[in-house]
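All protein chains but one are shown at their positions in the complex.
For chain A:
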Amino acid sequence: MASTSVSKGQILSLYRSLLRTARQFSDYNIREYTKRRTVDGFRQNRGLTEPSLISAAFSEGKSQLQVAERQAVVYSLYAPDIRSVMETNLKGKR
(Lines give C-alpha, C1' and ligand atoms only; values in the text may rest on other atoms or scores of the structure.)
Protein backbone atom coordinates (compact mmCIF):
# COMPACT_ATOMS: atom_id res chain seq x y z
CA MET A 1 0.00 0.00 0.00
CA ALA A 2 1.61 3.20 -1.13
CA SER A 3 1.60 5.53 1.85
CA THR A 4 1.05 9.14 0.90
CA SER A 5 2.55 11.57 3.34
CA VAL A 6 0.13 13.22 5.72
CA SER A 7 -0.37 16.90 5.02
CA LYS A 8 -0.53 19.66 7.62
CA GLY A 9 -4.11 20.35 6.62
CA GLN A 10 -5.13 16.78 7.38
CA ILE A 11 -3.49 16.94 10.78
CA LEU A 12 -5.24 20.19 11.65
CA SER A 13 -8.51 18.75 10.40
CA LEU A 14 -8.08 15.72 12.64
CA TYR A 15 -7.27 18.00 15.58
CA ARG A 16 -10.38 20.03 14.95
CA SER A 17 -12.58 16.92 14.61
CA LEU A 18 -11.29 15.56 17.90
CA LEU A 19 -12.00 18.83 19.71
CA ARG A 20 -15.46 19.06 18.16
CA THR A 21 -16.26 15.49 19.18
CA ALA A 22 -15.06 16.31 22.69
CA ARG A 23 -17.66 19.07 22.89
CA GLN A 24 -20.48 16.60 22.27
CA PHE A 25 -19.95 14.78 25.56
CA SER A 26 -22.44 15.73 28.18
CA ASP A 27 -20.18 14.45 30.95
CA TYR A 28 -17.85 17.21 32.12
CA ASN A 29 -15.00 14.85 33.05
CA ILE A 30 -14.86 12.99 29.76
CA ARG A 31 -15.16 16.19 27.79
CA GLU A 32 -12.28 17.84 29.59
CA TYR A 33 -10.17 14.69 29.41
CA THR A 34 -10.68 14.35 25.66
CA LYS A 35 -9.71 17.98 25.12
CA ARG A 36 -6.64 17.67 27.36
CA ARG A 37 -5.52 14.42 25.79
CA THR A 38 -5.77 15.69 22.22
CA VAL A 39 -3.87 18.87 23.07
CA ASP A 40 -1.16 16.93 24.91
CA GLY A 41 -0.95 14.20 22.31
CA PHE A 42 -0.62 16.55 19.37
CA ARG A 43 1.92 18.72 21.18
CA GLN A 44 4.00 15.73 22.09
CA ASN A 45 4.22 14.61 18.48
CA ARG A 46 4.76 18.09 17.16
CA GLY A 47 8.45 17.69 16.47
CA LEU A 48 8.18 14.51 14.40
CA THR A 49 9.91 14.74 11.03
CA GLU A 50 10.05 11.16 9.78
CA PRO A 51 7.10 10.44 7.46
CA SER A 52 6.52 6.88 8.73
CA LEU A 53 6.29 8.09 12.32
CA ILE A 54 4.04 10.94 11.30
CA SER A 55 1.62 8.69 9.45
CA ALA A 56 1.65 6.17 12.32
CA ALA A 57 0.70 8.92 14.77
CA PHE A 58 -1.92 10.20 12.35
CA SER A 59 -3.63 6.82 11.97
CA GLU A 60 -3.54 6.36 15.74
CA GLY A 61 -5.25 9.74 16.07
CA LYS A 62 -7.88 8.72 13.53
CA SER A 63 -8.71 5.52 15.39
CA GLN A 64 -8.98 7.52 18.63
CA LEU A 65 -11.35 9.87 16.86
CA GLN A 66 -13.55 6.93 15.89
CA VAL A 67 -13.52 5.68 19.47
CA ALA A 68 -14.49 9.13 20.74
CA GLU A 69 -17.31 9.47 18.22
CA ARG A 70 -18.77 6.10 19.17
CA GLN A 71 -18.49 6.85 22.86
CA ALA A 72 -20.14 10.23 22.42
CA VAL A 73 -23.19 8.47 21.01
CA VAL A 74 -23.22 5.84 23.75
CA TYR A 75 -22.84 8.41 26.53
CA SER A 76 -25.58 10.56 25.13
CA LEU A 77 -27.99 7.64 25.44
CA TYR A 78 -27.51 7.58 29.19
CA ALA A 79 -26.82 11.23 29.90
CA PRO A 80 -27.24 12.05 33.58
CA ASP A 81 -29.59 14.84 34.61
CA ILE A 82 -27.33 16.16 37.34
CA ARG A 83 -24.54 18.36 36.07
CA SER A 84 -21.09 18.39 37.53
CA VAL A 85 -20.32 21.00 40.18
CA MET A 86 -17.55 22.34 37.94
CA GLU A 87 -20.15 23.51 35.48
CA THR A 88 -22.11 25.68 37.86
CA ASN A 89 -21.44 29.39 37.70
CA LEU A 90 -21.05 30.40 41.29
CA LYS A 91 -21.63 34.12 41.46
CA GLY A 92 -20.43 35.97 44.52
CA LYS A 93 -17.32 34.13 45.59
CA ARG A 94 -16.76 33.98 49.30
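The working rule: a residue touches a chain if its C-beta (ideal position, glycine included) is under 8 Å from a C-beta of that chain, and two chains touch if they have at least 3 such contacts; residues count from 1.
Keep in mind that, in the parts below, contacts and distances are computed from a predicted model.
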Candidate names "GPI transamidase subunit PIG-U", "Acyl carrier protein", "Signal recognition particle 9 kDa protein" or "GTP cyclohydrolase 1"; UniProt protein name, chain not shown: "Acyl carrier protein"
Residue numbers in chain A that touch the chain omitted from display: 8-9, 12-13, 15-16, 19-20, 23, 39, 42-43, 46
